[in-house]
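Quick notes on the structure that follows.
The other protein chains are all here in position, but one chain of the complex has been omitted.
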Amino acid sequence: MAKRMTIIVFSDEMDKAYPALILANGAAAAGMEVTMFFTFWGLNLLKKGKLGKLKLSKMNMLGMGTSMIKKRMKKQNVASLEKLLADAKELGTKIIACEMTLGVFGITKEDLIPEVDEMGGVGAYIMDAKDASINLII
Amino acid sequence: MAKRMTIIVFSDEMDKAYPALILANGAAAAGMEVTMFFTFWGLNLLKKGKLGKLKLSKMNMLGMGTSMIKKRMKKQNVASLEKLLADAKELGTKIIACEMTLGVFGITKEDLIPEVDEMGGVGAYIMDAKDASINLII
Partner (left out) sequence: MAKRMTIIVFSDEMDKAYPALILANGAAAAGMEVTMFFTFWGLNLLKKGKLGKLKLSKMNMLGMGTSMIKKRMKKQNVASLEKLLADAKELGTKIIACEMTLGVFGITKEDLIPEVDEMGGVGAYIMDAKDASINLII
């Protein structure tokens, strides 16, 4: 049976979305099954048209803002977040949107991108995480 | 033997305290044993009278402040942090306060809520985490 990784995506900053998706895709490329559980601010990543507009969690770190980091990433051939999410789906990653937070924020299914596989609660997360080899929250 | 979950609670924002307790209670409800290790800013959650006064980590996200999120949570029947902590205790969750940080911040046992089971160091955490199925830090 394949090993599993789960990642809770709690944040909606660009610098957190990158490691979340790069870790997910790295695990999937290594043959692992991956579950991404998006909750709280992280749900913003699943709203239509939002993934390309994320900002850094710290603005002037190292003298670089969001757009400079984006340019440097492109130059280093780092894929865009949209491409990374498409790759994740192609690699079979399961995308869960936290049902409870959707209700709190008043976000409906229609607001979400089609890549979302299911809306689920903490029970759905625990089910996958309890037998997983790697569990992270970012 | 029951599977175990550990959560290091490093932060003291409302939006981090909720997932910490909801994840803990979800795991306990699924039959897991849970250890919560409160350290650094997270110790504020264990100080008397603080749990109900936490703020969001980001103020104007999605146009919602702390009080609006609280209202929406109540409307969605999300339990208060105090209720979630009471539930955690009833479900048998072990609450550890980080001994080293207590010393650094000058917090004494008398400042802490009675729900704290023990004051312990990194060794107490590793003891539970090394055989746990889920380990998170928030």
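Residue numbering begins at 1 within each chain, and the chains themselves are lettered A and B in the order written.
Quick note on the criterion: a contact is a pair of C-beta atoms (placed from the backbone, for glycine too) under 8 Å apart; a residue touches a chain by one contact, two chains touch by 3 or more.
Note that the structure is a prediction, hence the values are computed from the model and not measured.
On the side of chain B, the interface with the absent chain consists of residues 8, 10, 39-41, 44, 100, 103-106, 121-123, 125-127, 129-132, 135-137, using the contact rule stated above. Against the chain not shown here, chain A presents residues 3, 5, 15-16, 18-19, 22-23, 25-27, 29-30, 32, 58, 61-62, 64, 69, 72-73, 76, 78, 133-138.
Quick note on the criterion: only the chains that are shown with their structure count from here on.
Centre-to-centre, using mean CA coordinates, chain A is 24 Å away from chain B.
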